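For this view, one protein chain was removed and the others were kept in their places.
Chains: A, B and C, in written order; residue numbering restarts at 1 for each.
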Amino acid sequence: MKYLVEFIGTFFLVTTIGCTVIDGGAGVIPPLAIGSVLMVMIYAGGHVSGAHYNPAVTLAVFLRGRCPAKDVPGYMIAQVLGAVAAAAIVLFLKKNPTVESGTLVVPNALAAEFLFTFALCYVVLNVATSKNTAGNSNYGLAIGFTVMAGAFAVGDISGGVFNPAVAVGLIMMGKVAVANIWVYLVANFAAAAAAATVFKLINPNDK
Amino acid sequence: MKYLVEFIGTFFLVTTIGCTVIDGGAGVIPPLAIGSVLMVMIYAGGHVSGAHYNPAVTLAVFLRGRCPAKDVPGYMIAQVLGAVAAAAIVLFLKKNPTVESGTLVVPNALAAEFLFTFALCYVVLNVATSKNTAGNSNYGLAIGFTVMAGAFAVGDISGGVFNPAVAVGLIMMGKVAVANIWVYLVANFAAAAAAATVFKLINPNDK
Amino acid sequence: MKYLVEFIGTFFLVTTIGCTVIDGGAGVIPPLAIGSVLMVMIYAGGHVSGAHYNPAVTLAVFLRGRCPAKDVPGYMIAQVLGAVAAAAIVLFLKKNPTVESGTLVVPNALAAEFLFTFALCYVVLNVATSKNTAGNSNYGLAIGFTVMAGAFAVGDISGGVFNPAVAVGLIMMGKVAVANIWVYLVANFAAAAAAATVFKLINPNDK
Partner (left out) sequence: MKYLVEFIGTFFLVTTIGCTVIDGGAGVIPPLAIGSVLMVMIYAGGHVSGAHYNPAVTLAVFLRGRCPAKDVPGYMIAQVLGAVAAAAIVLFLKKNPTVESGTLVVPNALAAEFLFTFALCYVVLNVATSKNTAGNSNYGLAIGFTVMAGAFAVGDISGGVFNPAVAVGLIMMGKVAVANIWVYLVANFAAAAAAATVFKLINPNDK
């Protein structure tokens, strides 16, 4: 399950990198989004896999004596697969079809809302309900900055909502069309269920 | 009282979202403000309700086994009500009347100063004076970023002061009119009293 | 000594507000700088005075029962005096004479370097060497963001150096004139000595 954690963390790292740099990517946003998503994935997965998300980090931790040699290939393969999957998603989200900022293309918005609501719930469950991370002072930082990173990454695709209550508020303010509410309900609740399933899979002893 | 905490947290989340995106909302400010306000409300309310502020998160925590089934409807209702109240406030603050950045419209400024000074005092009392959060390392982050989120959300409505001493300083620097000092004194001290009352309500056993 | 801590914290809060908003102050910088300086001053002074820096917060903490009535007037007076002193400094730094960004006006640069190197050393001593804050996880955040807030506040006045080694590096890179090195040496080392003195004054039992 350590490998699944490495896959997920690297996947969200590379997805965020891709979404924020594919259209050019200068300025303050890509580094802020990338540093933030790496931070939150480390807080979420550190207690399971050590949260490397990077073959160079795995090499460094192995040489320092905190990663068994037998785990090294699995870690690196999971990281590269996570990056490959992320690149495919980024190409889908941003290029297929070319999405104009501000318009809602349903499959892209569904995917974007599913992915980052999954990230949000995955982070919440790991930093705020896991036995292994109990008593930490970083849960608020981790959860808040997941939404920040998601808003930077896919805000122009789906509005960066990740929350059905927020969708209701945005409808009242005229920022989301009533006809699109189902996109958020479906994607956000499905992502919540998926995150709970994955949490149980990677934390089998934490009831 | 868990429901009140969920209402307050979702209210400030959606208020900050609304205030920063209603006029367009591209760029670095909305994600930074939104991630920050979510972070601070989680640090403030986590010890009472778990600080979900999101029906998808409530579903995920329920499926993971850390939210009793009987609480789920109440959480979700409180969250949606918080979002609805926030949307109403945002429409009032930003549209009624249309506020030009830099001019002080008294009712809007009073509301903006009251709301975010309340948020500030509510966060301070919960992260820095509560028995349940004693010994944390996040109190400074939570309090500082409350002011940051508030300044992003309503800085163009009231100046984002939230502090009578700051109002005095800004008058000396010529950034606040002497005739408007009462707005800050009234709104800030009333918000402080309201926050103390709410704190006692949600922490009945913390004398 | 609690009152001195309230004075210092409010002083740096209002100085940072003033320096970042006096010339207009829209955009991401003022809220980020203000939230950060408040955060770092809370981490620095929380263990001595509770770090209110705001009469509304003092009122809220008093009503909640964590600030004795006899301390309330002293806290509020210290906060207002800190704000007044800050406003005077801001007017001196930014208006007397009008400073063009990029030119070094010696008295202004000396004052700017002295003030924020004092803030830096004051924060370091309180978060990283005090018995009362031992074991915290926020020392790096507090110290790093002090420099960030200082660079936002007075970067256009003195370069935002606060560090003689950095001054040497900037001379080699051609960003600081050799003839100005004394400004940094004098202001930075004097500020260090002042911060050590103040630390001992406010922490008399911490040898």
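Convention: a residue touches a chain if its C-beta (ideal position, glycine included) is under 8 Å from a C-beta of that chain, and two chains touch if they have at least 3 such contacts.
For clarity, every value in this text was computed on a predicted model and none was experimentally measured.
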Option from C:V80, C:V124, C:I157 or C:V183 whose C-beta touches the chain left out: C:V124
Sole contact to the chain not displayed, among A:Q79, A:N108, A:S158 or A:N180: A:Q79
Listed residues C:I17, C:A56, C:A83 or C:A192, member touching the removed chain: C:A192
From C:G65, C:P107 or C:G144, residue that would touch the chain that is not displayed: C:G144
Those residues of subunit A which, in the complete complex, touch the missing chain: 10, 13-14, 17-18, 21-22, 26-28, 30-32, 34-40, 42-43, 46, 50-57, 59-61, 63-66, 76, 79-80, 82-84, 86-88, 90-91, 136-138, 141-142
Where the unshown chain meets subunit C, residue by residue: 27-29, 32-33, 36, 101, 117, 120-121, 124-125, 128-129, 137-141, 143-149, 151-152, 155-156, 160, 162-166, 168-170, 172-173, 175, 188-189, 191-193, 195-197, 199-200, 207
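In this section, only the chains that are shown with their structure count from here on.
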Size of the rotation, in steps of 5 degrees, that lays the CA trace of subunit A over subunit B: 90
Centre-of-Cα separation between subunit B and subunit A, whole angstrom: 26
Distance between the centres, which are taken as Cα means, of subunit C and subunit A, whole angstrom: 36
Multi-partner residues of subunit B (at least 2 other chains): 27-28, 32, 36, 137-138, 141
